[in-house]
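Every protein chain but one is kept in place in this view of the complex.
Think of it as A and B in the order they're written, each chain with its own count starting at 1.
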Amino acid sequence: MIKHLRSAADLDAATATLILDTAAEMAALSGREVKKLPALRGRTVVNLFYEDSTRTRISFEAAAKRLSADVINFSAKGSSVSKGESLKDTALTLQAMGADAVVIRHSASGAPHRLANWVEGSVVNAGDGTHEHPTQALLDAYTMRSRLGRLDGLKVAIVGDVLHSRVARSNVLLLTTLGAQVTVVGPPTLIPLEVGAALSDKTQVSYDLDAVLPESDVVMMLRVQTERMQDSYFPSAREYSRRYGLDVPRLKRLPEHAIVMHPGPMNRGMEIAPEVADSPRSTIVEQVANGVSVRMAVLYLLLGGK
Amino acid sequence: MAQPRADAPSKIILAGSDLSRVVDRIAHQILEKTSGATGTVLLGIPTRGVPLAHRLAARIHAFEGVEVPVGSLDITLYRDDLRLQATRALGKTELPAGGIEGLRVILVDDVLFSGRSVRAALDALKDLGRPSSVQLAVLVDRGHRQLPIRADYVGKNIPTAHSESVKVALTEVDGADEVRLIGGLQ
């Protein structure tokens, strides 16, 4: 088993599949009355959050607690972190506390890689800057597999601000590893340079959402921050939503079986119309529930053994 | 504990039809001791306990026409030796549709050795519900218990040295039926 989960690139197909299979077992066990499992008793998991993300933190916390790990939440607010303590000094403190795993959320890309140099335990990336968010990609893959029964050969469109999206990077890496065909879609200003060479040469690029939709089994809408238009990535929210928003007419262009995903939080009316977000084809609520199972699987596989 | 080397000498203890006869005997014992297997559920412990449980249910059905529900109970997350080896993949836990509440659960495993797996199974079971009683059926008991645990149904007692190991193969998993004693021979 791998030691750290810093990037979806840390996962080969076998390991990624093992995580998804383990998550399925965890999900099955989560349905029962006694939710707690003893596997990580005596292990300490630290949630080190430099960015506010209550959803992700709670998801990791629930996952660790269901496996009976001790959880320490070390959030940037009201701690030495906000007083300017360096990541390295914080790491040494966590090391002294005997952290077996550190789940880190940070606004700087690569912070988990840096942290892994300074702690002996496992490092799990819970989102770093505009780099990656591998557990989000795992839960997205899990959701696709449970809805559509497979990942191999699945056609997935990832739509929106791919340039600034850590969710997109991790999903492209993971999904192509698992045999899906990924097309990133958005205005050219928001598609990173050489995305194919950088992430996976199987990645397609399109600027035309309408052309991609009829071919897609999954369409994943990324959050688009309206601030991006101040930086001239696109002219206006209205134009963005006309060209790249998923509305009801566009939903109808999708094949019958296709599903709609969104990593949240959504800008309803911007990248996704409210009717689409709430439609039965949307997996948005499921994604949240699957998050706990996937994170249990990750923590168990990283910490469960020797 | 010392494991015999892969190329250690080995000896077949049970093969093919012998193994089937042993399974038949356990099925008969269960019918006897449980008044016809009423109110009973068989839970196999992965990996090889699961096909064994299915075989037992099939034999019981053949002998008496009784349908005994079968499920599986994975004990990985309850093991006390998780940290002694690389992370183990999980097996399946699947309870029969009728659950286990108030029923007699018979845990089915291939080999009974230290008793630690059974202890883990009892822990796992406790989190799933409250059976009226729990019994244990094993294909082989090789001795060397480390906990106060005994089996209710034993296919074959095989006295072993600590340095030896017992390997059960089943057609469903391994492609053939046999029980092999490995190591400890000249």
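Odds and ends about this structure:
FYI, contacts are C-beta pairs under 8 Å (C-beta built on N, C-alpha and C of every residue); 3 or more make two chains touch, one makes a residue touch a chain.
In the analysis below, contacts and distances are computed from a predicted model.
This figure omits one chain of the complex; the name its UniProt record holds, of "Dihydroorotase", "Phosphonate ABC transporter ATP-binding protein", "Multiple sugar transport system permease protein" or "phosphoenolpyruvate--glycerone phosphotransferase", is "Dihydroorotase".
Contacts of the undisplayed chain with visible chains (whole complex): A. Within the set A:166, A:228 or A:262, the residue that contacts the chain not displayed is A:166. For the options A:128, A:161 or A:271, the residue in contact with the chain missing from this view is A:128.
Touching the chain that is not shown, out of A:94, A:111 or A:258: A:111 (per the contact rule at the top). Taking the complete complex into account, residues 86-88, 106, 108-111, 113-114, 128-132, 166, 169, 192-195, 197-199 of subunit A touch the chain not shown.
Note that only the chains that are shown with their structure count from here on.
Between the CA-based centres of subunit A and subunit B the separation comes to 40 Å, rounded to the whole angstrom.
In the complex of the two chains, the subunit A residues touching subunit B come out as 1, 18, 21-22, 25-26, 28-29, 32-34, 36-39, 67, 300-302, 304-306.
Those residues of subunit B whose C-beta lies close enough to touch subunit A in the complex are 74, 76-78, 82-94, 123, 127-129.
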